[in-house]
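Worksheet: the structure to be examined is printed underneath.
Every protein chain except one is present and positioned as in the full complex.
Chain lettering (A, B and C) follows the sequence in which the chains are written, and residue indices restart at 1 in each chain.
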Amino acid sequence: MGMVGGGEGAFIGAVHRMAAALDGQIDLVAGALSGTPEKSRRSGAALGLAPQRSYPTWQTMVEGELARPPGERIHFVSVVTPNDLHYPVARAFAEAGIHVVCDKPLVHTSEQASDLMAVVQRSGVVFAVTYNYSGYPMVREARHLVRDGRLGQVRKVIVEYNQGWLATRLEETGNKQAGWRTDPARSGLAGAVGDIGSHAEHLAATVTGLELEAICADLTTFVPGRQLDDDANMLLRYAGGARGVLWCSQIGIGAENDLRLRVFGTRGSLCWRQEEPNTLEVQFLDAPLQMLRRGNPYLSAAAQAASRLPSGHPEAFIEAFANVYRGVAEAIRARLEGRAPDPLIADFPTLEEGARGVQFIERVVESGRSEVKWTPA
Amino acid sequence: MGMVGGGEGAFIGAVHRMAAALDGQIDLVAGALSGTPEKSRRSGAALGLAPQRSYPTWQTMVEGELARPPGERIHFVSVVTPNDLHYPVARAFAEAGIHVVCDKPLVHTSEQASDLMAVVQRSGVVFAVTYNYSGYPMVREARHLVRDGRLGQVRKVIVEYNQGWLATRLEETGNKQAGWRTDPARSGLAGAVGDIGSHAEHLAATVTGLELEAICADLTTFVPGRQLDDDANMLLRYAGGARGVLWCSQIGIGAENDLRLRVFGTRGSLCWRQEEPNTLEVQFLDAPLQMLRRGNPYLSAAAQAASRLPSGHPEAFIEAFANVYRGVAEAIRARLEGRAPDPLIADFPTLEEGARGVQFIERVVESGRSEVKWTPA
Amino acid sequence: MGMVGGGEGAFIGAVHRMAAALDGQIDLVAGALSGTPEKSRRSGAALGLAPQRSYPTWQTMVEGELARPPGERIHFVSVVTPNDLHYPVARAFAEAGIHVVCDKPLVHTSEQASDLMAVVQRSGVVFAVTYNYSGYPMVREARHLVRDGRLGQVRKVIVEYNQGWLATRLEETGNKQAGWRTDPARSGLAGAVGDIGSHAEHLAATVTGLELEAICADLTTFVPGRQLDDDANMLLRYAGGARGVLWCSQIGIGAENDLRLRVFGTRGSLCWRQEEPNTLEVQFLDAPLQMLRRGNPYLSAAAQAASRLPSGHPEAFIEAFANVYRGVAEAIRARLEGRAPDPLIADFPTLEEGARGVQFIERVVESGRSEVKWTPA
Partner (left out) sequence: MGMVGGGEGAFIGAVHRMAAALDGQIDLVAGALSGTPEKSRRSGAALGLAPQRSYPTWQTMVEGELARPPGERIHFVSVVTPNDLHYPVARAFAEAGIHVVCDKPLVHTSEQASDLMAVVQRSGVVFAVTYNYSGYPMVREARHLVRDGRLGQVRKVIVEYNQGWLATRLEETGNKQAGWRTDPARSGLAGAVGDIGSHAEHLAATVTGLELEAICADLTTFVPGRQLDDDANMLLRYAGGARGVLWCSQIGIGAENDLRLRVFGTRGSLCWRQEEPNTLEVQFLDAPLQMLRRGNPYLSAAAQAASRLPSGHPEAFIEAFANVYRGVAEAIRARLEGRAPDPLIADFPTLEEGARGVQFIERVVESGRSEVKWTPA
């Protein structure tokens, strides 16, 4: 694979690389890793890229790869830049016929998303968006339980993503992660809502399959001087009558990456927490709480397929992230081999989900500014 | 003490009696325990009341007690009827100069609350409302930490009270508790909001001291045929800029009495759960999570005073409830002895808090019906 | 009831009184509450005893109560003194035909235990030993599950009781609880083993019904200058082939009253913790972990009968303790009414269990001094 972004000082690029490496089937062979040619070169050298494939910019990378014989090009590119570059980079590679893995939120606007979808449709490339939490085996079990009707009809969804790392004005201290995430030019319309609220939206949608109809949001910037929201509370209404609450915050002191989902149906309920991802709490009417644990034979095929270790040897963030990459690899490999991909493996968030996420952010921000209660989703 | 309500088939009356008995300083000596004279008599006999003080109705109880010499009357009455009787009963006893402990929600309307406050002010009786969760030692510790500024300025409050017992139409099965709680004539304007949302409101207000400014509520009746809400989600805005989420539900399958409060300030945060009430999680900026535990010497005087056992011997619901009764007993005893009550003991929810709770319910219901985002609290 | 011990400065006496009072059917009417007549009188006054029944000594109390007409005597006595007085006091009241509730460990030696059993057999009194942890509803559920064969044949038992309060030489600071517990003259042969190891032994025996065959113990006194063990680890062998580990400690810094039991059978296992007593973890072969919770309809009749509140309103230490008193009250009441007691209510630790506990302590101390691996239990 190739990578755009993820060089010196970046955080998520290293995660993508570990996730891609885990199963021993993806090698990083090309990259335009940083914002300047000099830093890109240094980052490429540090990661052992061949000098001729450690490109100074993503534009030269597209050209350089296209200039190689078809069989010697990267199979796909991983776009792990700050949000503002997702659109041009992903578009260029897709246009060039190179498969794409793109970080979330996909792009800044629904217009960009529509355009990107059109490009991808034309070029026919595989396109994945790294809503990585959906790669957890127990999230797949949750999705299985809900979609299979085991909880009955869903009535209520509570999803929250709480962090505390931006409780003070960290962006003033030179922290690179905080810097771009709180800068509207690079992060987009929204702060916490875009960065983590979008994960919460995706998690709830993945597990429940419910379609959001209306949003009532209250966005706040608690830290003085900050330009984007660092906190949001919202009420949700779903098609079919389910209701929900989504809240996310980056000022929740003590919270690390406290993403939690609770779903309540007419026959049962479930609860999952990202920080203890190997357990899924499930409760059926009038029965004791059950703690389903990753790696056990009583789980669905989807959960089994997403797991690498026996139960009790915990899996975590990187392994879940790796499931997205493994899914993309399977999809690409299936194309190369002229077969249908294994649906249990080629299971990853799609471009459509990424586009839906962009629209979600737009509508939340709109609702936050509105005095009317409900904003259509 | 005397008791109105709490006879055959009732649940909460027995809790009040255990709570009152726990410290060995309150005896039940009179009562009008049920809705009919016959059941009242039977209930009184079962509880060992003297026949002449086991009254057929609450009206005859007021008269009967007043007819006794002043030193031989009950010191206070405990009103544990369904909600619709709180107002006339509490009013009559207060009018008669008898101190009152009244269950929540206090009354049906703010008009009733105002009238009751006027009566109490005239008669000067002690009046407590059994928002019993505020009696937990670790809630008092939480209140101490916030009010003492240890968490800095409060930014965000998340409070939830989740139950699952009304996930099906239990009121059709003859269940007495479900019956009156889902009947607007007896329960009042609201269902879940009145029964448990009011506890959540009180808990958040007790701990934070914040004044609610505006509410945006989404009320739902999920169970077909039910007349009152069995679920509510709401956004909160507090004076001074804090924001919040309150949700309560009676259709959350698997939930028992899952009341939780999280408070996030500029310096720290806390989390408390009613179902594991001996622990209070506290987290300060850049420091490890601390699990404060009831009964330890590092706790505040308020938490110490509310505790009866050494740490590790868990205290629970009845003991917290008993703290309200112990508080009322101290207030009454102090009057009898002509001294100021010990503020660490005479610590119980007041009539004013009960009135605020009634207004909360009214405004939530109003917001639920409104298309405007924010309804003044 | 009457009480011997439990006056000024005592801890457990107050617990016994709250436990006895909880259900409103037991009144404290007589006592010899302290070690000196003066303190006994003061303690009696503080608790509202009639002066003529606030006896200066337990000997005068036996005489005084016997001097009253049969119908006006106490129904039973509660013996809550330091251990050294259990034997003479319990013996005297039993001899006098007064039913007895006695704290554990029952007496100092097996000889005393045998003698006491003979006296009780002669006089025919009801005799209970307050191994209070066996009163928890979820312990009764655990007992039900094991005895009913739901876990198959028991293979392994792990029971531990960890405290940290004696990690320093607290007995030198004037702490009354620490003082007598570390004094061989008052506490008996053993320190931690007698105080809390005995509870662990009883809990394991109650739940499993297994008979202990051999013990291999390692006793330690960690705190310099202390005369009795403050820590013990031991291996257990049971009749029928089950094996176990029991350890107890009073130097486990941070531990409060961390009594835990795990039982592993051929079909399933369970885990219970005293500090979160409303939950019982149960796991069957190849099935998810289940969290059984007090107050739910899926529990056994024994667990239901031991419970006073709906699920989610936690019960705790006092309520469990009160179940012992309620059991004794039922046994006595049944005798008075000439009927068989309700076995679900009259469920309390017997004199035989107390005697077995004394023997356990003796054998553990013997094993601790032995170089031979296994000491018969």
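Keep this in mind: a contact is a pair of C-beta atoms (placed from the backbone, for glycine too) under 8 Å apart; a residue touches a chain by one contact, two chains touch by 3 or more.
From a predicted model like this one, the values you see are computed outputs, not experimental measurements.
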**OP:** Kindly name the visible chains that come into contact with the excluded chain.
**Re:** A, B, C
Original post:
Which residue, A:Glu281, A:Glu315, A:Glu330 or A:Asp347, contacts the hidden chain when the whole complex is considered?
Top reply: A:Glu315
Subject >> Touch with the omitted chain, as defined above, among A:Gly31, A:Gly295 or A:Gly357 >> reply: A:Gly295
Original post:
Considering the whole complex, which of C:Ala14, C:Leu235 or C:Ala305 touches the chain not shown?
Top reply: C:Leu235
**OP:** Please pick, from A:Ser40, A:Ser54, A:Gln112 or A:Gln163, the residue that touches the omitted chain in the full complex.
**Re:** A:Gln163
Original post:
When the complex is taken as a whole, what residues of chain C touch the one chain not shown?
Top reply: 155-156, 158, 160, 164, 167-168, 216, 218, 220, 222, 231, 233-235, 237, 243-245, 247, 249, 251-255, 262, 264-269, 283-285, 289, 370-374
Subject >> Those residues of chain B which, in the complete complex, touch the missing chain >> reply: 282, 286-293, 296-298
Original post:
Which chain A residues would touch the chain omitted from the figure, given the whole complex?
Top reply: 11, 14-15, 17-18, 21-24, 28, 47-48, 163, 165, 255-258, 274-278, 293, 295, 308-319
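The rule is simple: only the chains that are shown with their structure count from here on.
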Original post:
Going by C-alpha centres, which chain is most central here?
Top reply: B
Subject >> chain B against chain A, contact positions shared by both copies (same if over half, else different) >> reply: same
**OP:** Starting from the Cα centroid of chain B, hunt down the chain whose centroid lies farthest away.
**Re:** A
Subject >> For chain A placed onto chain C, the superposition rotation in degrees, Cα atoms, nearest 5 >> reply: 180
**OP:** For chain B and chain C, let me know how many angstrom lie between their CA-based centres, rounded off.
**Re:** 35
Subject >> chain A and chain C: spacing of chain centres that average the CA atoms, whole Å >> reply: 55
Subject >> Centroid distance [mean C-alpha coordinates] between chain B and chain A, Å >> reply: 43
**OP:** Spell out, as numbers or ranges, the residues of chain B touching 2 or more other chains.
**Re:** 255
